[in-house]
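All protein chains but one are shown at their positions in the complex.
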Amino acid sequence: MNAGRNPQLGPDGRLVHLLTLEGLPAATILSILDAAEPFASFGEREVKKVPLLRGKAVFNLFFENSTRTRTTFEIAAKRLSADVINLNIGASSTSKGETLLDTIDNLVAMNADMFVVRHSQSGAPHLIASHLLATGRSHVHVVNAGDGRHAHPTQGLLDLYTIRHYKRDFRALSVAVVGDVLHSRVARSLIHGLATLGTPDVRVIGPRTLIPARVEGMGVRVFHDMRAGLADCDVIVMLRLQNERMKGALLPSAGEYFKHYGLTDGKLALAKSDAIVMHPGPMNRGIEIDSPVADGERSVILPQVTFGIAVRMAVMSMVAGN
Amino acid sequence: MRIEILRGRVVDPVARTDRVEPVYVADGSIVAVGAAPAGFRAERTIEASGLVVAPGLIDLNARLREPGLEHKATLDSELKAAIAGGVTRLACPPDTDPPLDEPGLVEMLTRRARHANRAHVHPVGALTLGLQGTTLTEMGELADAGCVAYSQGDAPLPDAQVMLRAMQYAATFRHRVWLRPQDPSLARGGVAHEGEMSTRLGLPAVPSCAESVALATILALARETGVRVHLQRLSTAEGVAMVRDAKRAGLAVTCEVAAHHLHLCDVDIGWFDAQARFDPPLRGTRDRAALRAGLADGTIDVVSSDHAPVDDDAKLVPFGEAEPGATGLELLLSLTLKWAAEEHVSLPDAIARVTSAPAAILGVAAGRIAVGAVADLCVFDPASHWRVERNALASQGKNTPFLGLELPGRVRWTLVGGQVVHEA
Partner (left out) sequence: MSADPPGVHLPDAERALETLASSLLTGVAHDAAFVGIYSGGAWLAERLGKLVPGEHPVGFIDVSFYRDDYASRGLKTGARRSDLPFDVAGATIVLIDDVLYTGRSTRAAINELFDFGRPRAIELAVLVDRGGRELPIEPDYVGVRVACARSLSIVLSRDAAGRLSLGAEPAGGG
């Protein structure tokens, strides 16, 4: 029962790792979003870099493959002038019997300054951060790039950034999160962030097989009927349905899923007329979202990608300086 | 060896007595309580003023990890842990490597345990060969070798027809069957109790119905076959209610709870603390309350340690990959006393849950303080607290979620067969 304190905050309350949005003070979340603003305009520069992390070694530790997320972290780190080392661990050390913490110790011995960690097990980044703290190496920072079903805090932050960009005030919004909430770290991080920033109405929509037990405890309302759930909402966040879950005991078929929970123009019309549509990508067109909606004027899916880099730059420069 | 234990508060869970009186031990047995036998000359005097003199604790579920898992613990280390915790008798489950499914293995284990000359060890034999859940073991041969009951350990028994046959066969020869109620398919992949905590942390969950579904099957088949079933590691409120109803309906079923389930719940996972990884998982606060009440009202007969020495490497991994379990032999007394104090249960009633009640389930004459009884005793200081720390534990397993906590009850002397085997 020694795990009461979240290891992401230092003794002075400063953010030394980013592991989850749960429990982060609103001021900290907002300061990250604010810090991302200047990074969002990097297209104007001839040199798309700032020297903040010059000489720092950022290790992308991807124990689970994700070219897209790894690339956005890599671009963000490089724009901060860090040296980026990509390690696809799934294919190397664990198959030789090396444990996660052995891998970390070896990379710290190579003078790593920051780990960007993607892992299939919920809590793996917490384990790494606790280990660094327990072994007196808290100058090495950990950024969670997605752990199991638990958290994807930079995705949550970029979603919040996007919502703020288009909707300004979190305290007057209805946000609907649609799809496979059970397996979604994206949904969990966004729900924590919205709750902290005072969003009064957050809904999750999906079949009972894909909604986790007692999710109401996270401050959301549950809908199984998408039409009822989308009514009058300002923001719609569609979740990705993994291929392996489209057919089996959770769902009978992708087609039936689309019939009930796919976002079409017809269903979108039930939301507010200026509602925005978000998706963490990569999209399954025709399964969770219809192409006209994905490519339509209400879709902010591509701006999300751009904002994602700025938000990751903000997170890295904030934790590395603390 | 003739030993007198003076001025201690003698607690006998069978007679439900609790009074200060001397106890006299000779030739391995209790020869007198109250007045010294004529001409008794003690070779050793134990001054037990302010201490409790209780029967040695009996633990129905302690893994010794031998044979095959000596990197986690050994018979030697864990029997030391047992007597350090006041445990003088224990039953070990068959899930060793290889499993206890043939008489030679059981004989070797009991011989080695006797040779260690510490706590008595009662092996629980495998119910099916290799714990594979398909072929019955030679229960008769295993009984002759020393097995007191038959179980699947932590291995599942997914085939209800095999369960029915195993119970019918065991009932034919009045063998006892010990089972843990957990439906393997409903628990598949799960690492934490299904509820708000598993949802927040994104941990794959084990629903409560994994226990109630399995329990319904076990109770129905027990009713059908008349076998004496003992249920291990009950964890849910629904489970407690089902056992209460079954007992009320006259079914010969007994039941135990693991000590950690009396005190911890899923919230104690905190930020993915692998020390709080158990199987069955730590349940919700409502479940914990039901288990505590069920133990107090007798629905649950016994507290066991569910002792599982786990090496550090198996815990220094992400929560979902961590090996379930914790060291427990040395915490059993303290956690039972803590429950009793918090629930206002009398000391004799509390002591009964870890002495006379498990003795009855084992079918051994132990767990009481009376003239003629075997002198397996635990003398402890109920007022003294100790801090659970790695170097305070004799067990080779140093992992427990109680590390760093102060617990009541310090064992001062442990006697097995009239010999002082531990003093602190």
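Think of it as A and B in the order they're written, each chain with its own count starting at 1.
Quick note on the criterion: contacts are C-beta pairs under 8 Å (C-beta built on N, C-alpha and C of every residue); 3 or more make two chains touch, one makes a residue touch a chain.
Model, not experiment: these values are computed from the prediction.
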- request: List the displayed chains that the omitted chain touches in the full complex.
  value: A
Touch criterion as defined above, residue of A:37, A:83 or A:201 at the omitted chain: A:37
Statement: Contact residues on subunit A toward the hidden chain run 14, 31, 34-35, 37-38, 40-41, 44-47, 49-52, 317-318, 321-322
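Going forward, only the chains that are shown with their structure count from here on.
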Message: Centroid from C-alpha atoms only, then distance subunit A to subunit B, rounded to Å. What do you get?
response: 44
Query: For the complex, which residues does subunit A have touching subunit B?
result: 1-7, 22, 99-101, 119, 121-124, 126-127, 130-131, 147-151, 185, 188, 212-215, 217-218
Subunit A contact footprint on subunit B (complex, rising order): 194-196, 198-205, 207, 264, 268-276, 313, 316-321, 401-405
